[in-house]
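Accompanying notes for the structure given below.
A protein chain is absent from this complex, but the other protein chains hold their places.
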Amino acid sequence: MSETNLDQFRAETRAWLEANCPETMRTPMRGEKDATWGGRNPVYAHPDQKLWMDRMGARGWTVPDWPSEYGGGGLGPAETKILREEMARLKCRNPLNSFGISMLGPALLKYGTEAQKLEHLPKIARGEIRWCQGYSEPNAGSDLAGLATSADDAGDHYVVNGQKVWTSYADQADWIFCLVRTDKTSKQGGISFVLFDMASEGVSTRPILLISGYSPFCETFFDNVKVPKANRVHDENKGWDVAKYLLGHEREMISGMGLASRGEDPLIEAARKGVDPILRAQIALFQVRSQAFKAMSERFIDELKAGKAHPAQPSMMKYYGTELNKARHELQMATGGSDALEWESEASNHGAAPRAWLRTKANSIEGGTSEIQLNIIAKRILDLPS
Amino acid sequence: MSETNLDQFRAETRAWLEANCPETMRTPMRGEKDATWGGRNPVYAHPDQKLWMDRMGARGWTVPDWPSEYGGGGLGPAETKILREEMARLKCRNPLNSFGISMLGPALLKYGTEAQKLEHLPKIARGEIRWCQGYSEPNAGSDLAGLATSADDAGDHYVVNGQKVWTSYADQADWIFCLVRTDKTSKQGGISFVLFDMASEGVSTRPILLISGYSPFCETFFDNVKVPKANRVHDENKGWDVAKYLLGHEREMISGMGLASRGEDPLIEAARKGVDPILRAQIALFQVRSQAFKAMSERFIDELKAGKAHPAQPSMMKYYGTELNKARHELQMATGGSDALEWESEASNHGAAPRAWLRTKANSIEGGTSEIQLNIIAKRILDLPS
Amino acid sequence: MPLYLTDEQQMLRDTAKDFVAEHAPVSHMRALRDANDATGFSRDLWKSFAELGLTGILIPESENGLGLGQVEAGVVLEEIGRNLSPSPFLITAVAAVEALKGTPHAACWFPGILAGDTVAAIAIDEHAKHDGKIAMQAERSGNGFRLTGAKQFVAHGHVADLLLVAAATDHGTTLFAVPTDAKGLTADPQRLADASLAARLTFDGVEVDADAVVGEVDQGDGPLARLLSAGRTGASAELLGVGGGAMDRTVAYLKERKQFGQLIGSFQALQHRAAHLYSEMEVARAAVLKAQQLLDAGEDASNAVSVAKAMTGLAATLAVQEGIQMHGGIGMTDEYDIGFYMKRARVLAELFGDSNFHADALAQGAGY
Partner (left out) sequence: MPLYLTDEQQMLRDTAKDFVAEHAPVSHMRALRDANDATGFSRDLWKSFAELGLTGILIPESENGLGLGQVEAGVVLEEIGRNLSPSPFLITAVAAVEALKGTPHAACWFPGILAGDTVAAIAIDEHAKHDGKIAMQAERSGNGFRLTGAKQFVAHGHVADLLLVAAATDHGTTLFAVPTDAKGLTADPQRLADASLAARLTFDGVEVDADAVVGEVDQGDGPLARLLSAGRTGASAELLGVGGGAMDRTVAYLKERKQFGQLIGSFQALQHRAAHLYSEMEVARAAVLKAQQLLDAGEDASNAVSVAKAMTGLAATLAVQEGIQMHGGIGMTDEYDIGFYMKRARVLAELFGDSNFHADALAQGAGY
């Protein structure tokens, strides 16, 4: 697209967003509850969330760079960037949070059959189906090779038995993408990647109460769940390839956490109101890393799109971004003093600050611990010996 | 000794020190060159150094808690502490720096024969013989079990061949205490601890120029050096016990490094003159650890004397103290700015600050690296598995 | 005085260790939380403390207490910290007793404390950060004073019998011992992250008699300093227990959890981090004992107290952070106790000034 056409695209985009993004969706989110997840049984803190999601979904702008035949916006990189910039300018909220968008979608685009893409991607784009991820197991932690959930061959389908843990929002999800063992003789080689409806017979979930007082994760149990083989993505026993590809996308998403959210940085706002001189120094030094990492995130995305990023670079982003986010919340707790210790009061928005702080402690654990990322960097980027 | 007698001892000690410690020996040392090492070929930056060493040596107060029959002061713990306090009060310089005092002496007191004690300890106490330590070897680094310097049995003596490295002041030392391999079939079990004169035929040294521009260490070569078996300390092949015992004493000494030297803390003095607010914060937080470690040093010495310290606690002291000392000098360099970068000028006292800073980088390497200390703490104190 | 526990102190430690672990382990705190307990601690447990004599640990023998010092109080506090036991011990038996000792208030309040009936609260903080500034006004009113203003982060403030309040008077600061049923005083208890309760207090022209003054009018800095020294040192000791408890659980977990077919405690990167943490905790322990001994010897301890509070804040924070990270996913679950350690450490780190506050105090004290 030429410069002139891009300018025109920007003008049209701006006009459309101004006309279609409700005012309420241009205010900062007050917490996780304001996030829009869609799905069969959606929950909206405000009706404008649905309006905004539907409008964006209809244009495919929830997934602007996916092909339009799969419900995407069909935009090129330059247009996608313009859309992102214009949304930032207007402070538009994200119209749809979705593991379908950030994780499964890219994997389906790469490994899915045409039928799988046509079936699942448009529903993801429009927020009709909410997905969850079945990777971790109670005894496999960071060690996916120890995966035990079994999928026995029963002709045209598999029979799945086992247990997953840390399944994000499994109790609210409609479908799951799931790693299962189809061959017990090999470790990483015996894993397949399958999709199935959480309403299938034999699926049950149990929320896990976290130290933050919230339950974003579940234990998920499979008791003789029938999964059609047509729902397997990529070849049998090749699920590890899909999983690795998808984990890279997950890390990319999670690594954005070190950055301040759009709009004012609450840490800087607190510092402006006055903090002790040592905390001020700590915040200033944090800003150095935080702003440098912001540049790193931009560089990483640019390099990724240009195919210039080291394949293990997502590990570095995940490590650095999550550690930074933990540090940010430690500093925010310090600025808040005893106000930020209140757990239930109205004034504290029901303990938003301490709950968010505690929630960040999982950042460096979920999606591969910091230790795993450092191992990967050491081995795959620095080529250090075993 | 009763309280009254201790008070009397304090009064007498104070009077004696006031009468016998030259004024020049009550001024702060301006650098390593002001240290008194004694030996056959002593070097004194000021003649009072010799006077002060001789006077203290004659009373055995260079080693106040050694038995008087071996040249020590024969003082009990309470008197020793009083002497130390009174010396600190008068700001007396250390009369004698000596690896004989800090390392070999304690090992000889524990493992030496009566003849060895009588021969060596009094000369150490009076600063007549300067000792060096032959532990490290070029390919053995932190890994003493890989020790290769051989001592072949030749009846009443050994014939020693090999090479040591990092021998502190070997080019200025009179005698060496040295680990040699007397049995090649066992690793740590085949090592013996021997003493010999550096003037023996076949001994040669080569100073190692360090990044600080100084050469406190040497490579030391042994070419068919004859060492009488009577010079072996403890049993043959039991040198490892002596070495470990001695290393503990060395670490104890080195761990004192995290503490500011006597008198004004130069870091605080610099902070008082004005530093940027972030450096001020860093210095303040450093002071927390530095003063806490001062308490830890007191606690460690008290526990050690009472036999309450964990046998591996010297590793913790060595680790913490040396890392703290490196941090201290990083901060001092920051306070000094470009003044502290000058390497040769008169104003900078020939680069005292940057040379001292660079010197500290060896603290966490010599006498067992920080990594080795952390291994020891993990294994021997925390009992973590291999 | 050598910098380790005497045999007697060691014996007290053994007693306290067994007692607290048996009567108030972490499960006790969890049960109170799950029951949404409105008191913030168990009154029965407080009675048991009294029966052992512990509530009077700092009360002179002449007044029927144990007549012991900060070292001994710290021994108890460390076990309270290690077991995350909700208890008025720090505020009542340590900080308040230290402030009242030697004043006419002692005769009034000590018997109740000794009996395990009385609980005190301390109202100093007026902002979210402890900053040592007292702006709340106590105006002269008849024979006494009228207190107007607000305080926050007042542990046990909603159930206390006695309130120690610092307020500004004409020519300085004055410390008041205020009965909690005084008219015009309202307490709004808030559940904190660690499930403890602290109140926001509002003083709406609260009238107190002249004899509510602790020490002299305008001379409150003295008793306040004693209160804060004991409170800070005690909080440091409790933090030592919290950090130490977190570390012990974590090291134990490293020895039992397997990954990639190996005990995770055999991974060198974790070993080094655990060893570093051990070192920090040991150094913090020395700093606390130093402060306690100086206070007990009646020597100037202000620097040492700040070092102790700052260092335990740093070390315990590291302990709980490493604790959660090394536990991995299960460390994030409410079901495991390690998360409670993180929450409690945060609250104690903030109490009576955080590490930065005390580092800054050290710097100011050193003249920079």
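When the chains are written out, they are named A, B and C in that same order, and each has its own residue count from 1.
As a working rule, contacts are C-beta pairs under 8 Å (C-beta built on N, C-alpha and C of every residue); 3 or more make two chains touch, one makes a residue touch a chain.
Keep in mind that what you see is a predicted model, and the values were worked out from it rather than measured.
Colleague: One chain isn't displayed here. Which of the visible ones does it touch?
Modeller: When the full complex is considered, the omitted chain touches A, B, C.
Colleague: With the full complex in mind, choose from A:Ala88, A:Ala230, A:Ala292 or A:Ala347 the residue touching the hidden chain.
Modeller: Going through A:Ala88, A:Ala230, A:Ala292 or A:Ala347 one by one, A:Ala292 is the residue touching the chain not shown.
Colleague: I need the residue numbers on chain A that touch the omitted chain, in ascending order.
Modeller: Residues in contact with the chain left out: 268, 271-272, 275, 280-281, 283-285, 287-289, 291-293, 295-296, 298-300, 302-303, 305-306, 308, 313, 316, 319-320, 371, 373-375, 377-379, 381-386.
Colleague: Could you list which residues of chain C touch the chain missing from the display?
Modeller: Its contact residues with the unshown chain are 267-269, 271-272.
Colleague: Applying the definition given at the start, please give the residues of chain B touching the unseen chain.
Modeller: 136, 141-143, 145-146, 165-166, 208-211, 213, 275-279, 282, 326, 330, 333-334, 336-345, 351, 354, 358, 361-362, 364-366, 369-371, 374
Convention: only the chains that are shown with their structure count from here on.
Colleague: Going by C-alpha centroids, which chain is farthest from chain B? Tell me that one.
Modeller: So the chain farthest away from chain B turns out to be A.
Colleague: Measuring centre to centre with CA averages, how many angstrom lie between chain B and chain C?
Modeller: 41
Colleague: Centroid from C-alpha atoms only, then distance chain A to chain B, rounded to Å. What do you get?
Modeller: 56
Colleague: For chain C, write out the residues touching at least two other chains, lowest number first.
Modeller: 356, 359-360
Colleague: Taking each residue of chain A in turn, which ones touch at least two of the other chains?
Modeller: If we look for residues of chain A contacting two or more partner chains, we find 277-278, 282.
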